[in-house]
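The other protein chains are all here in position, but one chain of the complex has been omitted.
As written, the chains take the letters A and B, and residue 1 is the first residue of each chain.
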Amino acid sequence: MSTTTTDLQDEIEKIDGHDSHDDHHHGPEPGLLRWVKTTNHKDIGTLYIWFAFSMLLIGGAFAMVIRAELFQPGLQLVEPQFFNQMTTLHGLIMVFGAIMPAFVGLANWQIPLMIGAKDMALPRMNNWSFWILPFAGTMLLSTLFMQGGGPAFGWTFYAPLSTTFAPESTDFFIFAVHMLGFSSIMGAINVIATILNMRAPDMKLMDMPLFVWTWLITAFLLIAAMPVLAGAVTMMLTDRNFGTSFFDASGGGDPVMFQHIFWFFGHPEVYIMILPAFGIVSQIIPTFARKPLFGYSSMVYATAAIALLSFVVWGHHMFLVGMPIAGQLYFMYATILISVPTGVKVFNWVTTMWRGSLSFETPMLWAVAFVILFTIGGLSGLMLGIAPADIQYHDTYFVVAHFHYVLVTGALFSIIAAVFYWLPMWCGRMYNEKLAVIHFWWAIISVNVLFFPQHFLGLAGMPRRIPDYSLQFADFNMISSIGGFAFGLSFIMLTYIIVDCIRNGKPVEGGRAWESARGLEWTQGEKAQYHSFDTPPSRATILAESSHISHEGQH
Amino acid sequence: MKYLILLFFIFIVYSLGSALYYMMKDNGGSKRMVKALTMRISISILLFVFIIFSFWMGWIKPTGVA
Partner (left out) sequence: MQSRPDYYIPSGSYWPILGSVGLFAMLGGFAGSLHGSIVGTIGLVLGLGMIIFMVFGWIGQVVHESENGYYNKEVDMSFRMGMGWFIFSEVMFFAAFFGALFYARQLSVPWLAGEGNNFWTGELLWPEFKSIWPLVAMPDPTNFSIPKGIIGAWELPAINTLLLLTSGATLTWAHWALMNKNRNQLIAGLMITIVLGITFLGLQIEEYYLAYTTLDLKLSSGIYGSTFFMLTGFHGFHVTLGVIMLIVILMRCIRGHFNMDRHFGFEAVAWYWHFVDVVWLGLFVVVYWL
């Protein structure tokens, strides 16, 4: 179609006064309003990722306050009440504001490209899913400035701390969670509809890249788990304001019921934050091992198994609440069972690398770091899952160390790996490899200095969520804080590397950024076009671009 | 008694669920959805009648303050 006819059509439709024409052959709208109105999956993905990154910096700043206070024993810098607000909002912001939106952003960018679709299935709703987030984030952060301070009951907001004894701002927190949940559910619906309905006609389910598979299963978890969270905060709301007694024993309810409902959501939630990470790593490792992914179908089944098991193990967060012995045993065995499919995955990654022609560009460095450090986090998780041992570990820094190993060196590292891996395709430019490698080593050392000593602190009995501690914990806390500041600084460098790449990076030449990267997302030339896959890719292209079938003997 | 009613519910939810499945699968091109929904409403009415009948026979009692 020539430009003149397109323009003419545009004119006619403007005169029509009807703005829902097919703007498929156009580039982005000029001006800032483009970002507000956009229905383009790449625009929305970009918005999600920048939002997540700014939330990561805010949540990180809160973490800096925490580590600064814990640098030395005694109350040093902030009031204990404010300290509690920091731990609470750090957790909430990182989980709901940083990690989850970052994954949804990656899904927005990558899923349509990886399955040969024009866009997401429901583009307008896609825009809404994103644009709820800044408002929800604002509402959540605004609680800090309200009378009585922000929520200070930990990110798990157990009743009655969050009902009877909570500040007024808690109601704003409740509605912020409602909005975040609403956004997540709509995003997840969109992902499922896109994957099931928008795939290139010649792509079968078992042809899909693993990132797409893991996101399909994650979206199912989101739709099943987020409404339960909405139910929990709704009960909190009515308990606080309308006299109900869901979590009040004097009316026949039970505060422990809150924990059951919360963790019925909460445990799938932790897999929501790690399954897409599994997908990312499964894309990156084959590229830099120059081998197809080992055990593709077992990866798919393992992901599904983890997802299903995640709904029946929530009690392991509550071993010390006074659970019947049979319940403890059941939850312990079910929890330990999860290590089987997870182990399948770890061994598949290792086997993919085995005898591969490995090279260690930045994305691969982060991916390998993920495999090693996530495994450490997984193993400490196994320790926590053993009911009798958990009596010692429960609510100590051991738990803190465990979930930061899986969420920071797991989920967050995979996101950083994904950004380095796909950024050259997104903007057609290459980042500064030398700086990126320096940044990697800086981050990897500092993050271990930050979190590894916390294992020892926990084993020695230091409780979590306290602003002060007894003297025997001083040394490790200081080491941990030093690591924390160094790790915090690394994000300034990360910001520089990314902005530098987008503005001054060397253009990618010759089609794809990585020598042996496979996947439909790499078939669009040097840079992702604003609109892709007008005509769906053919079966031959799909097979040739598969990262999990062997291409040996093909040229 | 509880289990009998539960059984009814399994059938109701199954027919309701299959209606949803046909709605998504057949894309409006078949009568399978409306048939499943007919099944679902019929079983529901049957359950209601059954509850009334059980009450009349004295098999169940509504919850109430003693």
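Quick note on the criterion: a contact is a pair of C-beta atoms (placed from the backbone, for glycine too) under 8 Å apart; a residue touches a chain by one contact, two chains touch by 3 or more.
If you're wondering where the values come from, they're calculated on a predicted model, not measured in any experiment.
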Inquiry  = Given that one chain is not shown, which residue among A:Leu92, A:Ala107 or A:Ile174 touches it?
reply    = A:Ile174
Remark   = Missing-chain contact among A:Ala249, A:Val340, A:Leu379 or A:Ile549 belongs to A:Ala249
Key: Touch criterion as defined above, residue of A:Glu29, A:Asp395, A:Asp468 or A:Asp500 at the omitted chain   = A:Glu29
Message = Of the residues A:Met94, A:Ile189, A:Ala334 or A:Val447, I need the one that contacts the missing chain.
response = A:Ile189
Query = Which listed residue (A:Val78, A:Leu144 or A:Ile223) would be found touching the missing chain in the intact complex?
reply = A:Ile223
Task = Go through subunit A and note every residue touching the omitted chain.
result = 18-24, 29, 33-34, 36-39, 118-119, 121-125, 127-128, 131-132, 134-136, 138-139, 168, 171-172, 174-175, 178-179, 182, 185, 188-190, 192-193, 196-198, 223-228, 230-232, 234-235, 238, 241-246, 249-254, 256-257, 260-261, 264, 324, 531, 534
Key: Positions on subunit B contacted by the hidden chain, ascending   = 2, 5, 9, 12-13, 16, 19-20, 23-24, 27-29, 31, 33-34, 37-38, 40-41, 44-45, 47-48, 51-52, 60, 62-66
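Keep in mind that, in the parts below, only the chains that are shown with their structure count from here on.
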Distance from the mean Cα position of subunit B to that of subunit A, given in whole angstrom = 40
